[in-house]
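Reviewing the structure listed below.
All protein chains but one are shown in place.
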Amino acid sequence: MEPKRRGLLYWIVATLLLLLWISPILASLLTSVKTLEELNEGYYWTLPRTFSLQNYVEAFTVGKFSTYFLNSLIITAPTVVAVLFFSSLNGYVLAKLRFKWNNKLLLVFLGGMLLPFQILLIPVFYLSNQFLHTYDTRFGVILFHIAFQLGFASFFMRNFIKTIPDGIIEAARIDGCSEWRIYSTMVIPLMRPALAALATLLFTWIWNDYLWSLILIQTDQIKPITAGLQNLKGQWIASYHLQSAGAVIAAIPPVLIFALLQKHFIRGLTMGAGK
Amino acid sequence: MKVLSLIGIALAGITSTALAAGGELIINSMHSDPTSKKAFETILGDFKKEHADIKVTVNTIDHESYKVQIRTWLPNNPPDVATWFAGNRAKFFVEKKLVEPLDDVFSTTTGQFSEGAMAAISFNGKKYLMPTNYYHWGFYYRKDLFQKAGVAAPPKTWDELIAAAQKLRAAGIIPIAIGTKQAWPSAAWFDFINMRVNGYPFHMNLLSGKGNYSSPEVKKTMATWAQLVKVGGFPETAPAMTWQEASALLWQGKAAMYLMGNFISSEIPSSVKAQVEFFPFPIIDPKIPTAQVAPTDVYFIPAKAKNKANAKLFMTFLARADVQQKYNEVTGLLPVNNKAKIDVTNTFLKSGQQILGQASGLSQFFDRDAEPEVAKVGMDGFVEFMRYPERTDAILSRIENTRKRVHR
Partner (left out) sequence: MVGSLSFMQKRDHKTAWRFLAPSLILYGLYVIFPIFFSLYLSITQWDGVSAAVTPLCLDGETSCFQNFIDLWNDDVFWMSLKNNIAWLLFFSLSAPLGLALALLFHVKAKAANFYKSLLFMPMVFSLVVVGTIWSWFLQPEFGLVEFLLKGIGLLKEGENFTLMASDRWATAGLIAAASWPHAAYCMVLYLAGLSNLQKNVIEAAEIEGVSRWQLLWYIVLPMLRPATVIVVIVTMIGALRAFDLISIMTAGGPANSSNVLALYMYQQTFENFRYGYGAAISVVLFAISLLLILLYLRQTLKDETGRS
């Protein structure tokens, strides 16, 4: 199974398959330069009659995308960093410390992934509104996302840290290293690929979140890009042309993150999956 | 303390009728599409000019999201003004004491709002909502296709509608377009047929939860509807299309008629504009007075609003004929204030104003008049019915069971 360089036929087949695979994305690009009138007449698959970037302009002006874009960054970046930090701490405990609650905690972290999260919407609203007083702030959304992603992230990190041989860590302990030193100077550097992989996933998920910001934020000024995207929709009129343009804009940061971290990403998953 | 706050409230009441209160005004709106937003921003600009000292903030969110979100802020930390629908959907919040009465605002507008409009915004003798616009429902049809299939004139009676459907089918044209991916377009059919067969009072009584969905009257409504289903009046692809996608059937000349609200008239592509005209829903029983469907959009003040004085100023502003006129020049809908003028060159608006003016009663729409749960089961049932008309009894008894549980 050693990957080999392949012939022309392979590349033709692969390219065709790839085109088929990304055809929905191409359709979305196509739609984003069409007028609503053309779509209303049912012409989705033809080339646009007139090519115009008007929809993109409109997404930014009418849709106030620049504000929303910034808000999304403000919410997503610190959340990802915080989740990486906390979940790697948790993962280290669950994988490497002799702690009698380990298996039960693992189940608790997994359990949080199982409930259809929509049912938590209103309880979480009351929590931030009545008790934590973080309602309608970006900080409130960040706190919530950190907590909510910890379940999957801790489980993920535990599995990766588990692949580090126990011997190395034992040796460090015998040398008198504190657990914090072992975590910060040995585990974290070894986990850099896994953290890159997790960062990419987390970034995508938090960037694309809509429902939670809907429940936790009321003021337009601090809403994320998904709200902006949703706002292009009308009561009756779906405005697919604007929505497509908005979706393309909104997809740029996660795509960039993917492209940037791809190398680490593959290597990172390799360690955990193929132990 | 109590006395002080009472004085405060009294003072607030006074300043609200006088000029400028200063301070803030926060408005949550569900009118998110570019057209509605532009309409709202136009009149908001005027309001800011008139009250330069008030700092106005608007939060806009799309319709579907708004319906979810309102549950969080309305009972807890509401804005000063919010948008909503007239009818039962508003009654739910009124009964939970979450809505501020507006009787004082309406005391200055005598004669400007029709009885029918007032009925849709009043609950237990008090007025709670400020209606800004409504729109009529009816048939949008292709003149050229009618001609092609040999349909001489737009149908005035049910029998003529059936006959037209048959002729169109024979000519290889889908008689009536409909998209029920979202179930609501099916409910317009129920509303109209039930009002035409059993009358407006029966219909409203039924939807308010007092009538019986398994009654012979409702069965007659369904039997009438079934006639049209059985002659192939509707496309079998309906459940896979949204209302907007189904309208493309009309624009592409695949279908000849479409029962829809007048918001569709601004969507007609210029290439077919000359061929599309309007006719009102046909008469079924000539003895029954003709009622219409006219959903109304409203603004209200949440009971826990912080700047009620400013909110009332805004409501007074919204009630004005000139404001409603300006607002609806952009929305393309009908103003509710009857002193507001409409664009008479717009034939769709003109027919709308005419049929609503002559109506014996105005219903809001099935899912605005009925309890949400009954509406959901009902509309799902209608979609099923249009595919399997033979299941009428089972569908009706399912709706009836839900009604009984909700209104026990």
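Order of writing sets the chain letters: A and B. Residues in each chain are counted from 1.
Criterion: a residue touches a chain if its C-beta (ideal position, glycine included) is under 8 Å from a C-beta of that chain, and two chains touch if they have at least 3 such contacts.
Keep in mind it's a predicted model, so treat the numbers as computed, not measured.
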Identified contact with the non-displayed chain, of B:A152, B:A240 or B:A274: B:A240
Among A:L53, A:L70, A:I168 or A:V255, residue touching the chain not depicted: A:V255
Contact residue for the chain not shown (choose from A:A59, A:I75, A:V124 or A:I217): A:V124
Residues belonging to chain B that touch the chain removed from view: 67-68, 71, 74-75, 92-93, 96, 98, 172, 180-183, 235-241, 245, 248-249, 254, 372-373, 376, 380-381, 383-384, 387, 398
In chain A, positions touching the absent partner: 1-6, 10-11, 14, 17-18, 21-25, 27-28, 42-45, 86-87, 89-90, 92-93, 97-101, 103, 105-120, 122-124, 127, 132, 143-144, 146-148, 150-151, 154, 159, 162, 166, 179-180, 183, 204, 208, 210, 226, 229-230, 240, 243, 247, 250-251, 254-255, 258-259, 262, 265-275
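To be clear about the criterion, only the chains that are shown with their structure count from here on.
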Between chain B and chain A, distance of the C-alpha-averaged centres to the nearest whole Å: 39
Contact set on chain B toward chain A in their complex: 28, 30-37, 57-65, 68-69, 71-73, 76-77, 79, 242-245, 247-249, 251-252, 261, 263-264, 267, 269-271
Chain A residues touching chain B - in the complex, by the definition given at the top: 37, 40-42, 58, 62, 121-122, 125, 129-130, 135-136, 210, 214-215, 218-220, 227, 230-239, 242
